[in-house]
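Structure below; questions to follow.
Every protein chain of the complex appears in place save one, which is left out.
Right after this comes subunit A.
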């Protein structure tokens, strides 16, 4: 298996697709988050209906190396239910905003899932044997009449069909007044942070009845509000460091050793706005929708509406790399504002060795941006290219002028088909791409 490098000499081919085929999408089935666990063996998705579905990679069939291992459903459970806040007369959506896996410590797997208000720690464990031969109980659980017992035996474990159980071990409530947009597990494996529009809280995984507020950007007078927190993440190795992005296009790095309240940032990453690009929508398109540290912890990536930026943690005044995701949309911002697409929050992800980054776009397109070779490619997740091991063909969008063969014009793009959530296997070239209600899994072509 390759170490997850090279976006463009890699050829991607279709592996699997999960989800309903019909075009009539039930709202509850809309995928809202996708996340591989630390080994890549498990792939979790959350949807708008509050469900979590976990897929497990089958152990590889050594006799058929070209048949790459597949992901099959491992566990499905209802994580969150809709709630009603009677005090504020507000309904709380059950939609899963984020899933984050904990590093595995024992046989069981743990993940955090969150909706707008409540975070839950789930334990996913396997049961493949059960005890049999109790003396005082029948097999169905009824108690035996003690008078009928004449002999004693030792109960034994007998194999049974594998059962995967998900149970909520912790429920972290009442930590947030505003809508939670991020959760991030600390490298210390004991704490995690959760961020809403105005505050970031630090929790201990064992303690549910209190949390520490580490960032609070709520102004004394709400009329003075100018920005909100859009995403937050812990540094992958430094347990005292985290970053949070804002709707104004800035990223703040905070060091929890400096003070208990990290309202004052240690570093502020901001690129000055290009005045020639100023428009009615400048504030919207500069709002950062996702921030992700690289695996090596030296860089971070941010996604705003039109671009992906790579920042060196040691340089605050500008990103080291900027990639245009779909620059052809810049002239369409007004229409995208009218149909609300301009508010779409695209995520981004790194590959295993930080050489390639990936993010989604419209028309079920997604983009692979190779940092080392400075090349990019646009691919499509569609039912048309769903034959086993079919290689994905690069797609091209024609911004204007004469449309070449095989190009698609901007006005033909389907803005209802958007890829907001993508995930990359931590070690291999396997990617999971979520369209509205389908999950596509692509793998590197093996010759």
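Going forward, a contact is a pair of C-beta atoms (placed from the backbone, for glycine too) under 8 Å apart; a residue touches a chain by one contact, two chains touch by 3 or more; residues count from 1.
By definition in this document, contacts and distances are computed from a predicted model.
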item: "Immediate early response gene 5-like protein", "Distal membrane-arm assembly complex protein 2", "Eukaryotic translation elongation factor 1 epsilon 1" or "SRP54-type proteins GTP-binding domain-containing protein" - which is the UniProt name of the missing chain; value: "Immediate early response gene 5-like protein"
item: Which residue of A:121, A:413 or A:434 touches the chain not shown here; value: A:413
item: Residue of A:184, A:208 or A:247 touching the missing chain in the full complex; value: A:247
item: Hidden-chain contact residue, picked from the options A:140, A:209, A:223 or A:274; value: A:223
item: Contacting the left-out chain in the complete assembly, out of A:91, A:188, A:263 or A:406; value: A:91
item: Contact partner of the left-out chain, one of A:204, A:267 or A:332; value: A:332
item: Where the unshown chain meets subunit A, residue by residue; value: 87-93, 95, 116, 177-179, 197-198, 218, 222-223, 225-228, 230, 247, 280-284, 287, 331-332, 334-340, 343, 410-415
